[in-house]
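Written below as structure tokens is the structure these notes are about.
Only one protein chain is missing from this complex, and each of the others stays in its spot.
Letters are used for the chains, namely A, B and C, taken in the order the chains are written, and counting of residues starts over at 1 for each.
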Amino acid sequence: MEPLAIITFLAAVLAATWRLATPFIFTSLGEVFSERAGVLNIGLEGVMLIGAFTAFAVTFFTGNPVWGLVAAMTGGLTCGLLFALLTVSLKANQIVVGAAFNLVGLGLTSFLYRSVFSGRMETAREYHSFSPIEIPLLSRLPFFGEILFRQNIMVYATPFVVLAGAFLLYRTAFGLSVRSTGEHPRTVDSAGLRVGVIRYASVLIGCALAAVGGAYLTVAHTNQFNEGITSGRGFIALAVVVIGRWSPWGAFFVSLLFGFFYALQLRLQAVSGITIPYQFLQALPYLLTLVVFVTLRKRAAPPSALGVPYKSS
Amino acid sequence: MSETIIKLENMVKTFSGTVANRGVSLEIRKGEIHCLLGENGAGKTVLMSIVYGLYQPDSGRIIYRGEPIVLRSPKDAIKRGIGMVHQHFMLVPTLTVSENIILGQYPPWKILRQMDKVETRIEKLSREFGLKIDPKAPVHRLSVGEQQRVEILKALYQGVDLLILDEPTAVLTPQESAALLHFLKEMAGRGLTVIFITHKLEEVMQVSDRVTVLRDGRKVETVDTAEVNPRKLANLMVGREVLLEQPPKTGAEGEEVLSVKDLSIDDERGLPAVKGVSFSVKSGEIVGIAGVSGNGQSELALGLTGLASIASGEFRLCGKIANDLTPRELSHLGLAHVPEDRHKMGVVLPFSIAENFILHDFDSPPFAKNGFLRTGTITAHANEMVGRYDVRLSGVEQQIAQLSGGNQQKVVIARELHRNPRLLLVNEPTRGIDIGATEFVRRQIAAQRDTGSAVLLISSDLEELFALSDRLLIFYEGRIVGETPARKELIEEIGLLMAGKSMETNSVTK
Amino acid sequence: SGGVEKKTEEGVFKVGLLSPGPVNGQGWTQIAYEALLQIEQDLGAQISYVEVEQSPALFERAFRDYASQGYQMVLGHGFEFQDAALTVAKDFPDTYFFISSSKIHEGNVIGVDSDSSQPFYLMGVVAAKMGRGAGLIGGVEIPPITNAFIGFINGVRSVNPDFPVSTTYLGSWTDAAAAKEAAFSMIAEGADFIIPDADAAGSGVYQALNETGPGYWSFGIYNDYTSQAPSNMIGNYFNDYGQGLVNIARQVRDGKFEVKTNVEFGLKDKDVIWVEFEEGRVTAEVLEAVDQAVADIVAGKIDTLAPIK
Partner (left out) sequence: MQLLRSIGQIIVRPTAAVAVALLVGGILLIFAGYSPLTAYGVMWKGAFGSMNNIAETLLKSTPLILIGSGLAVAFRSGIWNIGAEGQLYAGAVAATLAGIIFTGLPAFILVPVVLVAGALSGALWGGLAGFLKVRFGASEIVTTIMLNFLAIIATSFLVTGPMIEEVGKFPQTAQIAEAAHLPRILVPTRLHVGFLLSLGVAAVTYLLLFKSSRGYALRTVGISPDAARYAGINVGRGLLAAMAISGGAAGLAGAVEVSGLTFRLYQGISPGYGFDGIAVALLANNNPIGVIFTGILFGALRSGSEVMQMNAQVPSVLVSVIQGVVLLSAAAFGVFKITITNKQNEE
């Protein structure tokens, strides 16, 4: 390809990268908080589904995606409350509860989708979602225009949300206590802070953001709900957190990395006359992410108390 | 200055089953240094944890500065100027000193923009009290002594009037301990009140104004230090006569069991920790390794037991080059190892006591037969051992986690000695355990020596080294900086060597 | 949907459906479900369906359960049900087992195939006449999809052998977001005709076109999807599988159904498969070409499934 072609090719792929990465960014950022406080939530897939469904349902009835988003967060917070109640207060095994959330998330959303929308199948898919906002002039810029200035509001939001997250985690007393809780809860306890409260807060943040990540799929990236529409994104987000070394920006860039590989495979399939079996292209994101992860030079250790319920006397 | 700052009235605290405190009453005077003595499990830590608001008492009143108070959490205690330095440090290793110090000091929404302000204030404090520390350093990089300084600074930063220290000297050099005790005296002079938990009687004698002795959850007595001596205190604690000195060594030294040549070992971060040391241990002798913890002793122990790889040099066990042998092969060669941290290595906390006894031999007869565990034999063995080593427990099926540290240590000692090793490597065998247990453990080690084993004893407790060793090697920054006979009179030189004061390797002899 | 289990008295005409996925998913699984409902309406049959997920291990049992409950007609909606049907059919000679998109014809196991390659051929013709390039977005690579795409390409080639056509498989029937991005990728690759065959995920494609604006075209698949991208729909390919099955079911109910061969719906069955164009979206010339193609296909002059070289 000659330079110009390459540039436009890249521009399109990178624009898609950002859109595809967005659900991972929200979800993994939330999980960073939860895990930094020592709570591992492998139920992200389920929480995302619940977020996706509530956002869809509310937007469908109110016709306003903003309400959908609010509803998704509420749904996420409810999940978080339940998750924290079980894993923090009742000290239940976090993997168990996470696994359960995945089951319930899929079952509940599918069941409700049918009970509530089975009649309205056709219409159910027609409501307004967040549509791309073209920033005047800027969006006309060559190369950058398409990537940076022709996205929907939730995509634009990601860097700012991550920035806020990083600030909260590294620059506030709350963040300090979160980071301490995941490493050495007893210390937090003896410093007069309430380990339980901090973990509740972090889990709530985690689930709320996961729900937003799911909602993005139904009220921003597309405007419909399908059973299991998250298609495993919750699990990828889980991996993203580890590869991103439990840091907000790490999660941000690893999400983009995965999004890039995914966009690339879709784009390569779209090139007419390509003969390699499409499954090879499909495998690309997972394979490359795995390779990147395994060959990482520096790999941070997980928070020492990750997954360990805290029993104070 | 006999005004009372805090008064405890029949404090009672029970944990599922175990009664930790059965109605303890105690008065602490403003500006005094008050020692708490007692065996493991006597209830010292729990009692103080209550004063610090970590635990809520089942019954009993706390009267602070004349008015009864309720401490729902350490926050309440800190607000009132009560600070505590815990036995197991309460520091977040991944955070910096200053982050650790301000943890919990500000409301959640507080923005920590001006860390530098905090840091200057900490520097000011550390200068004022002579507690040298770099506020920016991450805690996991600090030596144990430094970490303790951080703990104390934390209390000072919060502004304490009553400072509780739980076994603070268990991990310090004589110099560090001396410095700490001196510091405490000075602070007491300035009106700070100190409650000081320890197992070391001479410290009590040195520093305290009064002593309270606890025995299984009850107060035995509070006495003016001036009116007692160590033996008296020991009897109060244990409730019987204790021999503080070891019986003289019997039996002669034999052939070389362990010989170490130019041995170098790296720590887990890959930095050199042991730098070309050479020495040997003969059968029938106890060689003590003295040094501030963190000068390569731990790595030496790991290296000699096959748990860390040898960077260069070699060591022979019973004449066989052992550099690349696995822990298993080494123990078959006759090595037994009492590790430094029993909770991390020595025992498997969720396992039963019986299961812990077979940690090395779980797959060899008599405990295993063609691949299967023989529960009967295992239980029988455990019962015999706990009997012989007088481990206090309710049953060998009980989780070892529920035993006191002292009793956990007895299990480890029993397990290792039972192997009747050619070389016995013991690392901090009595750290944090009480006199009764200590006496017992030391006897066992000496006895093992007398039956002809070679013993390498690593300890940061000079008393212990003097009590047990035949000769001492002093470690400083991974090197042996001196060899001395194990005689108390030499404590000055030894202390200096441990602190790296005199660099040239010299043999002190008289 | 009433939750009460209907009594199974004698003489009730009972029809069961094995659905390979959520019955409310768009496209493939939905047409079978709607067919079932239509049979209930038109013939007053007692109907029942079961979603057997993508788990062939369960098919045999489902067939057996229906048959042993005296269902006269059971539809396995997908070629993958064939094995199981053949195994069970032996034991239940009185039950007809219909298998969607299969060409089987063995005793009481009959393949029912609606040949999508024919309508897709027509779309190919239109695309090649009107557009610059075409993109096909499939859910998973299975015969119903691949055949449809072969038909499309044959249609294209019949007009312009060099007309670029690219194909993308999502590996999912539900991931609308991926479908949408796939569509964007194709647009970026220069395609202006983008046609999904990916069930629920498919409408992601319509959204992509809707956002991109006029000048990019698609067809509704199996149903009318004009509303999802009003300015981009050239037309809709309707597949009234229900009507087709009703016709069969009526014969079965009246005992008039005798098996000559497997059932294959095509453009010849005008009440089952047809294509409608939106007003004024295609020129008379194109319409003419399409009608010609229809005539030739029905007359068997064109093999829409001719192997692509």
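Going forward, contacts are C-beta pairs under 8 Å (C-beta built on N, C-alpha and C of every residue); 3 or more make two chains touch, one makes a residue touch a chain.
A quick note: this is a predicted structure, and the numbers were derived from the prediction, not measured.
Taking the complete complex into account, the chain left out of view touches A, B, C. Across the entire complex, the residue among B:G53, B:G81, B:P339 or B:G495 in touch with the chain not shown is B:P339. The chain not shown here is touched by just one of A:V66, A:A164, A:I274 or A:L287, and that residue is A:L287. In the complete complex, the hidden chain is touched by one of B:K44, B:R149 or B:H360, namely B:H360.
Note that of C:P143, C:P164 or C:G190, the residue touching the chain absent from this view is C:P143. Interface with the hidden chain, as seen from chain A, comprises residues 40, 42, 46, 82, 86, 90-97, 99-108, 110-111, 114-115, 184-186, 227, 232, 235-236, 238-239, 242-243, 277, 279-280, 282-283, 286-287, 289-290, 293-295, 299, 302, 304-311. On the side of chain B, touch with the chain left out of the figure occurs at residues 88, 305, 307, 326-328, 331, 337, 339, 343-351, 355, 358-360, 362-363, 367-368, 371-373. Residue positions on chain C in contact with the hidden chain: 1-5, 16, 48-58, 60-62, 64-66, 69, 79-80, 82-83, 103, 140-143, 171, in rising order.
In this text, only the chains that are shown with their structure count from here on.
If you draw each protein chain as a dot and join the dots that touch, you get a simple line with two loose ends. Computed from the mean C-alpha positions, the centre of chain A lies at a distance of 34 Å from the centre of chain C. Averaging Cα coordinates per chain places chain A and chain B 46 Å apart.
Between the Cα centres of chain B and chain C there is a gap of 76 Å. Shared contact sites, meaning residues of chain A that touch two or more other chains, are absent. Among all residues of chain B, none touch two or more other chains.
By the touch criterion given at the top, residues 15, 52-55, 73-78, 84, 86, 88, 90-95, 99-100, 102-113 of chain B touch chain A in their complex. For chain A in complex with chain B, the residues that touch the partner chain are 171-174, 176-177, 179-180, 183-184, 186-194, 304, 312-313.
Residues of chain C that touch chain A in their complex: 1, 22, 24-26, 30, 133, 135, 141, 164-169, 171-172, 174-178, 180-182, 184-186, 188-189, 191, 200-201, 203-204, 207, 211, 223, 227-228.
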